[in-house]
Every structure is written in structure tokens, then in C-alpha cells.
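The structure appears right after this line, and notes come after that.
Not every chain is included here, but those present sit where they belong.
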Amino acid sequence: MNSEKKPLLAPGHTACAGCGQAIAARLVIDAAGPNTIVANSTGCLEVFTTKYPESAWEIPWIHSLFENSAAVASGIEAALRYLGKKEAINVIAQGGDGGSADIGLQAISGMFERGQDILYVCYDNEAYMNTGVQRSGLTPFHSNTSTSPAGCASYGNIRPKKPMPEIALAHGIPYVATATVAFVPDLQRKVKKALSIKGPKYIQVHVPCPLGWRHAPELTLEIAKIAAETGLYPIIEYENGTLVGVRKITPRPVEDYLKPQGRFKHLFKSPEEIKKIQAIADTNILKYGLAASNKP
Amino acid sequence: MMKEIRIHARAGQGAITTAYLLGYSYFLKGMYPYAFPHFGAARMGAPMNAFVRVDSKPVRLRSQIYQPDYVIIADPTLTRGFNCFSGLKDDGIAVVNQREGFEVPKVKARQKLYVVPATEIAMKAFGKPLGNTALIGAYAAATEEFSLKELIEAIKKRFSGKAQEGNIEAAKQGFDFVLKQKSAK
Amino acid sequence: MREFLEGSLAVARIVKACKPGVISAYPITPQTHVVEELANFVANGELNSQFVNVESEHSAASVVLGSVAAGVRSYTATSSQGLFYMSEVIFNIAGMRLPLVLTCANRAISAPISIWNDHQDSISLRDSGWIQFYTENLQETIDFHLISYRLSEDKHVMLPVMVCMDGYTLTHGIETIDMPDEGKVDSFLPPYKPLYKLDVENPLSLGPLADPDYYMETRYAIHQTHKDVLEIIPKLALEFSKVFGRHYNGLIEEYHTKDAERVIVAMGSVCGTVKEVVDELRAKGKKVGLLKIVAYRPFPAEAIYEALKNIPKVAVLDRSLSLGSYAPVAAEIKAAFFGKKKKPQVISSFVVGIGGRDITKDSIKEVLRLVNGREKSNEFIDLKPELLKEEYEQ
Amino acid sequence: MFGPLIAKPGSSRKNKTGSWRIESRPKFLKKNCIACRMCVVICPEGCISGKEKNTFDCDLAFCKGCGNCAYICPKQDIEMVREESEAAAKNKKE
């Protein structure tokens, strides 16, 4: 992948050591290539790549606000169409899970509905990290965050993850996929595949956050891998509404995933709560047919 | 009479906790500390400051600290290419965390410098490389601004269980380490 | 060419002549007719432009932000709730120094909800860094749209411009105008050549974070540019008159102020009504006049000072409020005279035509009557006492 | 400086984040490397480069010492060493 080319996201950015989003963002832009314009929501990625006067980006990049990257990208795409350059140039809108599933959802929905030729990438680190780990719509059940704290009257976040891929799918767009920073070729293939399709595309990438998840920085990729292997983060791919790809797994117990993360520490006092999380994984495994055994 | 303390650390090294514990120790003496952080859009590892300004009456001055009476440096690598002592009063005192094989810049004649193996102390005391409490212990001994008693009170307020014990132990060792140096002189 | 046109359609026509490559807007009364007519032009192939229907004003503003950043002249229009819903983007566009023209069909703000005219919407965005024009009639409205694109894209300016036209009164009013022909428009307004844009050949990063070491200077730069704009506008107006034969000062308009004893200061379509009253009273030998503020941002303090410094009694009409304080225009007019030797004896402030309350000649005469008395602050004209009673009985 | 905007792509390279390393840094042993390039691909800083086997190394000017390269290397040919040691070593030499 760009083996000899210099990366399009330069070093010297100010992400935390071991930031999963920093890895994924570089993999995505390298897969997209230099003829790409990126509109970025406010969030860690924006902050750690473009603190004036230094930018880590090697491609044309714009940040406006937290909730409007899909709309800004829509304007860029319209401008390129007006200029007759759309065929030659990719437009990517990207943001964190909060900027995508919560405050940015309406702009994304509008962009989907208009059928604009844009790839939206959601870097899912499962909370508002830039502001200090508050819950988002994609924060998993029972996760301990600063606005869904565990306490004597609480086990953490009370709601399951908002099913963003399904919501994107429901819009009837041609391409929807989940990916993870742990499976690099799969992620980059999906980005290229998406960009080869005309119309709105949505990719949601699971990116561990050592700070917010409270795991050792060297475990970033390992934890992402376990997330997929437990079934808690199904790696799936839809084209024109049909499930065309599923990353098969030999399911591991969710404890393997929860254990190394501080955000789930409180659960190990109450095993029955962990069962509930295992149930979520089991549902996913059935729903998407993740178990390798399911293979024909 | 007003005293100003500037803490140099990296985001994640607990500079704000350090400022809080310092402030709280003064608070227990009935003084009026104002402790506050300053970060860039800090990420773990990025250099940042925390400040404590303390007086016998409520502190009103809100600016950052440019001429500190005391400087605490949690990570000496911060002195690479950047003068952490800038503005330190001529009779100022600096307490610096030691880092094996790392040269700490010299200070002016009347300034005092204490290099303390705080990380090491912390590792021994509670197995984490968080030297804050050891550094504050050292600070207490070096400046005589407050006693170990107040610091231990503060630590009790902030930490509980094993963390509490460990940090109290670290504070003591930091304190003693400097006492020794002083008496050595 | 002399035509009899509804205001909204006239605006659509002039915007069409300016050839924006991207148009995005979200419907809100009384802005709708402008956008609908532009949609017609595109649907009938009369205008080559990307017309982007969006799901909200926040996105409408964000879309044109994106398209201008990509180097294409763009247009949007809104009103009232819509302007507020996009307010975060409004500040953002100015802060990013992107040139744009937005038509604000002025309307009151909820609650209570009202679709009728006052100036609260655009006035409440006066801090944003946008240049703001308020127009009196349809001719002025279309001419200033044209001037605004030139101004906005001037490489010494690079700031967005809001053309504020009174809802219904102008947007739905039909009157005679001289529609500039496209040839002349092209000569006055060259194609947009961006100073900076999103370009794969020359990849810039737009919209970075600025920490305390850098932020303040960016605000200062905008503020300085506004000062420059006070110089640039009259120059552009002159150039405009050379091409189109219509003369504007661009900042203010003085109507029988020279020898006046009482002058009303106002913005927007109410100025027409005031002029009628001025003529009437002048005919009766009363020395009254009007100072019309055309450019509200940048605020032409110097020009206003010169126009009013020898006027004994000044009445400022505000069509919006800063609840709990001085009405916005009045406050700045008063501020303009602090510490000056020459100044009016009285500057009284009046609140008229809020939420579409009709402003009649009598309303204006009442103002002129009251300005003879002692200084008034936020004096509401045409209130209905019976409603106030109801108010205070509860 | 309108905007402001950043006219220099990749200018973040001015910002030497290597100084952020507190605990440890990677040591590329260059013995069993099979040039799978995994370390290159997953380094959050994108600061590892190399071509043939046993030529891979990272740019310590940027490496934050996160340890993912060492963790992922299928051949355990990258090892995290305490940041001090080298400096110490250096010291001793002097």
C-alpha cells in the first residue's frame, strides 16, 4: 500500500501515542490517493492534524464545524460537478462517531438522500474523545464514560450502540461497510471499492482509543482485533442493500475484549452484567452469521 | 506574601493533580491558593503547564505565571530546547524529576536546584511511574512552604486505599531525599 | 430594461446574471420565491448551476461554504429562524474568509413565531464579520446584490456579504425596476478567481485550530478589513454608476438633512415612508430629513457623524431590539457621538414595525413629534394599550 | 494568513513528537525481519520505513513509543527498550 510513496498523512501530528484513529486515517487517505479532497468534522483527528501553523495533511483538506462535514463535502462535490472535475477527484467526508452518529447525522442523511458522490468515513472510537471521553450514540452498552459513569446506581452507558450501518443502509445507498484498524488490507480494499462506486457510501471503522478506553497503547491493534473476534464489532459489507461480505470468526468470549480496557473494569465485579454483553455478541453472531462454522 | 509556582509536565503526567495537591496543602494551612492548568489542545505526551498562585488572602490575579518563585519539572526531557527555568526568581527553587542519564541544565548562583528520582520512588512505592507526590514531598522539604503533615492530609483527600498509602510513602521519601541533600550541604 | 417585477423574482434575476455555479437554500417564508424562481431557471436550462436542495439551513450554509472553498461562486438566501439555525456556519464563513452573497428576507424571530417583517434576524448576527447592506426598494436591492459579489470577492476583502431586504414589503412587493442587462453585469462582475481554494494541485488545509498564540490576530485582521471596506464601497459604487448610470454612496444616503432641525435615522424599506413624510412636512415648511444607513456592517461611523453633527434633534428608528438594553442601531449612533464636540442636542430612540406591525405616515409623524420632547430611549410606537393591559393583568 | 489557512502540506513534520516518548522506544533488531511491512503500515506516526528485510527502522524524531510495532511484529524482531538506557549508554561513552 503506497509502499514507496510518502504517506498522505504526515508524522508530527499530535495524536496520543497509539491512537487507533491516527492509524486508520492514514490508511484511508493512502488508499484514496492524492486526488482526494477531505472535509473533516471537529474532533480528535481534526485537532491533532491541523493545529495552526502546521498541518499533517498532504491533500486538500477542510474543517468547518463539528456537525457539518457531510454538508461541506456536498458543496465541494457540487462545485466539482459544476467544474466538470467530479470524475477525476474523490470527495471524502469524515468524522468521529459523535460527529457522525449524533450531531452530524442529519447532514449525513441529507447527503445520502441527495445521492451525492461522496464517501463518508466514520472513525468509531465509541465516545467523544476530543472533549474527554463523554458517551456518544456509538458508545457500547455498560461502557464507563464521563457522562455515563459507573456508580452505585449505574453500570455505565445504559443504551446499546446506535445501529449506524443499518441506518445508512435504510437510506438505500449503494455501499455500506464496517471495518477495523486491525484488518488493514480489508479496510483499504473497502475504501477503494467504495470510491469505485458512484453515489453515497458509508464506512465505519473501529478505532481503539488508548486514552478513552484506558488500555495500554501497544494494544491498539490487538484490541481492535479482539473486538471483531468476539462478535462485538461485526465486520460486514453491503452492496446495494445486500450483505456481500462478512468477516468470519471463531467467537472468543467477550471477557477477552473487556478485560484489558479500563472502561469495562467495573463490570468484573458483576459477572451477570458481562453476560448481557456476551448476549449482544451472540446476537450479532447470529444476525450476521459471523461464526466460521456458518461457512458453507 | 504571594508565591507563584509553575509546573512543567507532559499531558498525562498528572500536572493538574500535582497543582491540586500543592494547592490543597496550602489550603490546609488556611491560605488561599489558585491552581490552574494551561494546555494547548493537549494530547497525552504533549508539553503543558499547571500553575499555583497562593497568598494569605484570596488570589485575584488570573494571568499565567512568568516569574515563578518555584518551578517543578515532572519530566526533565522538557528542558530539551526549551528553558523551563525562564523567569525563575533569582532566589528561586526548582524541583526536578530525575531521569537516568539525563543532564539537567544548571541554574543561576542564588537559585536552588533539587533533582529527585521521583519516578523511581513512585515505582518502588506503588509500582506506577507517577512521581507527582514524591516531587511535592521534595518541594515541601526544599521550600518549607508547608509541612509533610499537610501534604499527607491532601493526599488522603485525593487518594484512597492502596494508592493513598503508596503516595504517602512516596511523598515521605521525596521529602527525606531533599532533607538529606540539604543537611549534606 | 424597465420591468414590473416582484422583489423576489427580481433578486432571482440578478443572481442568475451573476452566474453562481452552486446554489443551495432551504425554504422559509418570506425568502421562498427567490429560491423557487432560481429553481425554475435551472429546471428550464436558463441557468447553468448546481441547485442543491438540502435538509436544513445549517446544511444550506455549509454546502455553499464547501462550494466556495472549492473555488466556485455560490449563493444562498434565508430568513429569521433559518438564519439563526445557520448562525454557527455564518460566523464560520466569515472567520474562514470566504466570499459569498446571502439574501436575508428580514423577518421577526420566534417566540412567538411570526412570518412578518422586522430586522431582528440579521441584526442579531451583526457581530459575525459579515458585511451587511439594508435596502430601501427593489432597484437598490438588485443593484446591491451585484455590488456585493464584487465587494465580497475583492482580494482585499474576502468576506461574505448579507443583503438584507424587508420581508413581504420588498420580497413580495411588485414595482418598476431597471434590470441590468447581462452584458453589463459581466463587465462589472468578472468570473470569480479565488485567492485560495481546495485544489489537488496545491493542497491547502483550511479551517485549522488556532491556539492563544494565533487566534487574536485573525479577528484583528477581519476588523481591519472592515475598516478598509468603508473605503472600498464608495469606490465600487462609483464604478457601478459609471456602468449602470445609477448613483449610490454605498454607505449612507442623506435626504434633506443639510438644513434639517429634525432627522430620522433608519434602514430598509421604511425609508421610503419616511421620505414621503419628509416631503409632506417640508412642503409645510418643516425642516425635517432622513439619514438612511445602507451599510450597517461595516458601521459607517464617520459618514454618520458628518451627516448628523449639526442636526439638533435626531430620531433613530430600530426595527429590532437588544432586549434589556439600547436598541442596536440607536446604541451605535449614540456611541458615534461620544467625546465629539459637534453633536445633536437630542438623539431619541424609537422601536417601530416589530413583527410586521404596519408603519404608517402617522407612525413617522408621531416619531417626529416625540423627538421634539426630551430624549426617548426605546420608545415603542403603535403599541396597542389593550394588549398591554391583558399582559399585566395575568 | 487569511483564515488562517495552512499553505504548507505536511508541515507537521516540523513538530518532532519524538520528545513525547517517556517510557520506552522500539529497537529494530534486524535479525529475523521478513519485510512484511506490518510495522510500517500500522505505526500511528507513519514514521517507520524500510525496503528489504532487516532494513526497517523508525524515525525517533517522531516515534512516540506506543509499542504497536513491537507488538505486531510476527517475528518479534522489534523490541521495546527503556528510553533511558540509550541516553545512559551514550552517557557512559562520554
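So that you can tell them apart, the chains are marked A, B, C and D in the order they are listed, and the count of residues begins at 1 in each.
Everything below uses one rule, namely that a residue touches a chain if its C-beta (ideal position, glycine included) is under 8 Å from a C-beta of that chain, and two chains touch if they have at least 3 such contacts.
Predicted, not measured: the structure shown is a model, and the values here were computed from it.
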What is the full stoichiometry, given one copy per chain type is shown?
A x2, B x2, C x2, D x2
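FYI, only the chains that are shown with their structure count from here on.
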Averaging only over C-alpha atoms, locate the centres of chain A and chain D and give their separation in whole Å.
25
Note: chain B sits from chain A at a C-alpha centroid distance in Å of 40
Round to the nearest whole Å and give the separation of the Cα centres of chain B and chain C.
56
Shared-contact residues (touching 2 or more other chains) in chain B:
40-41, 45-46
In chain C, residues with contacts to at least two other chains
96, 203-211, 214
Per the touch rule, the chain B residues reaching chain C in their complex are 40-41
Hey, which residues of chain A end up touching chain D in the complex?
1, 3, 6-7, 9-20, 22-23, 26-27, 49-50, 52-59, 181, 184, 210, 216-222
Taking the touch rule as given, give the residues of chain A at its contact with chain B in the complex, in rising order.
14-17, 44, 47-48, 51, 210-211
